[in-house]
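Just one protein chain is left out here, and the rest sit where they should.
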């Protein structure tokens, strides 16, 4: 799996539902599901976000972290931090939500780094920080549940990778 | 039906989806359905507003006017006019929407005048401007369809009320 | 409305959920909604029959009668009276259901008389026994609620027609 793309670190301006900002790096070892959304996107409100909340509840106690990412690329004035805070409160979303770092008034930085087409977008990142799924639109619950479990059952990093002390590569030995 | 309560005129600060402000008075002769909502109220987004849009489409061409009323009583900063405009655009709501006149930061004026308990609230006002239904929460489509039709089939004012020239009452004759 | 078609009397072999067979004739004066269905028709189970049950409950206490009509035109062996009885019990349907009189193994007699295209079909019959709506497939609840109420608000026969004692016509006086 060495050819798999490493998921770029996200860039965020602010966080909700967490006492401290979260980095993707710090979640290494866990399976991460990112729900990229906009609070005024109908498909996010009716499908993407409720599904993220269901994942949060279904995999509670397992090595799965659900992260919301507010990737605002339109109606910037209507979807500022105050509005988002009220939205998360009213819709009772409990997972951490980061605000994708704005880049002027266009596509925000994380959205650009992942080359997302729009919202909702679902990302699955494995225990080693590699991007394993990038889906624009809606995945079925059956499919998503299966994919998360497939990543969960992959042995954690420490277990699958031997010690690298004293190994050799074409570049030399350590 | 003389004991029926006249529906108070609404007080609005701004309108969307209409070229000019609308008054309840000017809609006399038609059946008016008011959907009082807040754009960050989950029950409004999932039930009240889609139902209002269905009424708009089902009774098109008949004497029914659907009016949205944005009765913001919480999270005022998150539900300003810019946010509402974006919301109506994204959710493809096509009926006229008035912004209930704020009264400081609490209950807005029309909401107070009608003594609404919260959102969503459905009002039905008959051809003579009388309040015939005031429901907090959700009415079934069957019930709502039936109630609107019951009001529609009431003969318009002109037809049921004879001329008032020369009539007399205890207060005297005209 | 004299040009309206009189609804043909239904022909039935058996009844459920009623102590005695019902005739359309005997329901004169009431609004009758007929839900023609087959117990193995997916659209009937998911939409038509639940809607009929909602009508039964929404218009309870008003002059509306909901009638199920089991118009079996395929899989006759699988949808006999025993099967229908079990079905109505398990699905908790409470309105009267008549079994459309078979006509050999093809289209049953009432279905043929009304020239129905298939199931589910909804019929609305007014207080005077005239067929006012014949819809194949699904009507929305809003539309159906409105149509039933429109028929309900038509004055009953007795009220709109004066006494015929002593009246005269070109044919003579009574």
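Going by the order they are written in, the chains are A, B and C; count residues from 1 in each one.
By our rule, contacts are C-beta pairs under 8 Å (C-beta built on N, C-alpha and C of every residue); 3 or more make two chains touch, one makes a residue touch a chain.
All figures in this text were calculated on a predicted structure; none of them were measured in a lab.
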Open item on the list: Given the contact rule set out at the top, which of the displayed chains would the hidden chain touch in the full complex?
Closed with: A, C
Task: Given A:34, A:55, A:78 or A:123, the one touching the chain that is not displayed - done: A:55
Task: Residue touching the undisplayed chain, where the options are C:27, C:40 or C:113 - done: C:40
- [ ] Spell out, residue by residue, where the missing chain touches chain A.
- [x] 54-55, 58-59, 140-150, 152-153
Task: Residues belonging to chain C that touch the chain removed from view - done: 40-42, 45-46, 74-75, 77-79, 82-87, 89-91
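The rule is short, and it goes like this: only the chains that are shown with their structure count from here on.
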Open item on the list: Could you classify the chain A-chain B contact as same or different, where same means more than half of all interface residue numbers appear on both copies?
Closed with: same
Task: Euclidean distance of C-alpha centroids - chain B vs chain C, Å - done: 35
Task: chain A and chain C: spacing of chain centres that average the CA atoms, whole Å - done: 55
TODO: Go ahead and note the Å separation of the Cα centroids belonging to chain A and chain B.
DONE: 42
TODO: Would you pick out the residues of chain A that each touch at least 2 other chains?
DONE: none
